[in-house]
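One protein chain omitted, others in place.
Moving on, here comes chain A:
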Amino acid sequence: MAAIGVHFGYTCACVAIFKDGRADVIANDAGDRVTPAVVAYRENEQLVGIAAKQGRVRNAANTVDKVKQVLGRSFDDAETQAHKSQTKCQVVNRSGKPYYEITAGERPKYVAPEDAAKLIFHKMKETAQSALGSDVTDAVITVPFEFGPPQKHALREAAEAAGFNVLRLIHEPAAALLAYNIGQDCSAPKSHVLVYKLGGMSLSVTALQVNGGLFRVLNTHTDHSIGGESFTQALAQHLATEFKRTFKHDVTSNARAMLKLMNGADMAKHSLSTLGSANCFVDSLHDGADFDCNVSRARFELLCSSLFNKSIQPIRSLLEKTKLSTSDINKVVLCGGSARIPRLQQMIRDMFPDVELLSSAPPDEVIAVGAALQAGLLVGRDHLLSDEESVQVDVSASDILLKERDQSGAEAFTVLLPSGLPLPARRTHTLSGGGQLSSVCLEIYQRFDSEQPEKLAKIILRDLEPKEENHNIDTVVTMKRDGSLHVACVEQNSGRSEIIDIAAAS
């Protein structure tokens, strides 16, 4: 059964389909795997995607972009006001809600952000259906972790209005983990994963704990002041200075010229991720003067070095807040288009020297792939929990360790149940000792954080019959949902067993 995953970002949207057991990103009708989340209103048509983005130079007042910023927010919201001051499209207040004033037709039209989002979702649905060749509508949509219920609701409404059957909304970092199949193996141990997302408009760093196949967000940090657009802006500013130097004219006050420069800078930035230098060419930038400039990658990195530092800084503060060191992180996942920048990847690699940096999948597509995988899991299931975007789960509060000691006095700790394990859980441990041993002592310990382990119980197996082969003692530790422990020891040879129950403190 096929299903769709959609990542709806601030600047771009990406769609992936799940079919025949795998998830693939689908290119839109223009051949691009990500679609700019831009809607342009004309007199009697609406354009979505690259056409709208390119037409923005001439139709800025009727072009809606970064609609995700105002989705589900009230007019007085600080985010809405910030959006209002940035966008070229008029934002007006209608009964407390922001509306775009579109003046393309004879009379002004008022468009709700949800309607603009709906058009983008519609485009993504068409893209997916063109590849599937059928009218599949079941989809999973990703949302940023910091989205509140009204924003989630607005996003869901927009997707449903576009004809999607929204199976579930999932958080972007969790989708990224799913795309790399992290923690989905049966025996995956407890681990920590850092998701670094640098999108077009925002930076978000999230630390997650993976335990027993479940993901738990430990801490997250979002910064809306930095993103791919900041780098483009810095480059465009540089291009404007170059132009001023050659033609003795300042174009920074000319909005249209700056938009043209931004488009040129954007393309140069993209090619600089793979090439050593890129050419930026803008036709008749000012007074019929063409602008041509070559930018090397080193120049770009120099221009953005302070921005790069700013985008790396949140990682350290997040780890400090989470009380984790860089060595506690087992994996780093990169997502968002700007995470393609080689210099940035290098800086992250330097910060985590021994950690696997996951960037094999294109960073701007990872989240959509994860959403499609989740959609594949959910499609065809009848009883879905609705609107329960996060669920409370009982987990163990401390590590449960097993200390073994044989006659020679050698001690060994084994972590049987790590803290944060979803309950109920069961682990089996087989203790093997030399046949000449006459007694074996097993001790159950608990350890909270990284304090000294405390002893909970002790099991001694005495008067073992000496024999040629090893003694094998199976220990089965079960922790119930309330945290109480049930430990069973069985000597394999004789089958005699000893069971103890330890009740949890209430």
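In the analysis below, contacts are C-beta pairs under 8 Å (C-beta built on N, C-alpha and C of every residue); 3 or more make two chains touch, one makes a residue touch a chain; residues count from 1.
Just so it is clear, contacts and distances are computed from a predicted model.
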Undisplayed chain, where the name is taken from the UniProt record, one of "Ras-related protein RABF1", "DNA-directed RNA polymerases I and III subunit RPAC1", "J domain-containing protein" or "LAFE_0A01200g1_1": "J domain-containing protein"
Residue in contact with the excluded chain [from A:K66, A:H83 or A:H171]: A:H171
Residue numbers in chain A that touch the chain omitted from display: 168, 170-171, 173-175, 177-178, 183-184, 186, 208, 212-217, 370, 374, 377-378, 381, 383, 385, 388-398, 420, 422-426, 446, 448, 454-465, 478-485, 489, 491, 494, 496-498, 500, 502-506
